[in-house]
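The complex is shown incomplete by one protein chain, all other protein chains being positioned as in the whole.
And then chain A:
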């Protein structure tokens, strides 16, 4: 439980992107994704331009292309759907390499592939440059209701508690003669899932009461202290990417 406050995707660095306040990065990422999704799918050049934007931000954030692309595999399920679409789609059929494929399906596959990938890359860049603590501070500064930020804070905090308890229970099982291998350890795990939940809860409840007795009121100190909130200059700097993306999208809509 002595782990840092980062997460698996966070890349420790001191790049200009890392130094930007989290709320600015969240807004930039959301606006960028919305611009990508609003782009008509026939505007192939626009998606190339978005990819250049993503590459530029990645270079600024010192995130390597290999790291980005290997983490982007999370969208594999959608890629597989995209591959199936040309066969499932209806409407006009076109001959491609001797296969009769649906034209609409081909366009749809490209649509999902391009927009999905760009969205995943944008969120990976946010993840690589923002710790989970900063993410919550950012959401709070964006006036996300306190109930939600509170649940999110505890969720991220208790993930470690949950993983830690699961590890301790596994060690306890093994030291009592259990010999878990591959899928068979699922049975032991499933039988103990209720106990795991309860143990994690009681540990989490103690953490919560300890926080309360030290003056926790439901918000992170960094928020009500108001330090490090974004300045107008930082908003302007970070606005370059979403504004560029939005103008690309607008151009694509007008041209199509």
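As a convention for this text, a contact is a pair of C-beta atoms (placed from the backbone, for glycine too) under 8 Å apart; a residue touches a chain by one contact, two chains touch by 3 or more; residues count from 1.
As a working rule, contacts and distances are computed from a predicted model.
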Hidden subunit of the complex - UniProt protein name among "Succinate dehydrogenase", "Permease", "Putative metal transport protein" or "ABC transporter substrate-binding protein": "Putative metal transport protein"
Given A:126, A:230 or A:252, the one touching the chain that is not displayed: A:126
Touch with the omitted chain, as defined above, among A:48, A:145 or A:221: A:145
Touch with the omitted chain, as defined above, among A:169, A:200 or A:241: A:200
Touch list for chain A against the chain that is not drawn: 7, 9, 26, 29-30, 33-34, 36-38, 41, 71-72, 74-78, 80-82, 84-85, 88-91, 102, 104-105, 107-109, 111-116, 118-124, 126-127, 130, 132, 135, 145, 147-148, 150-159, 161-163, 190-191, 193-195, 197-202, 204-209, 212
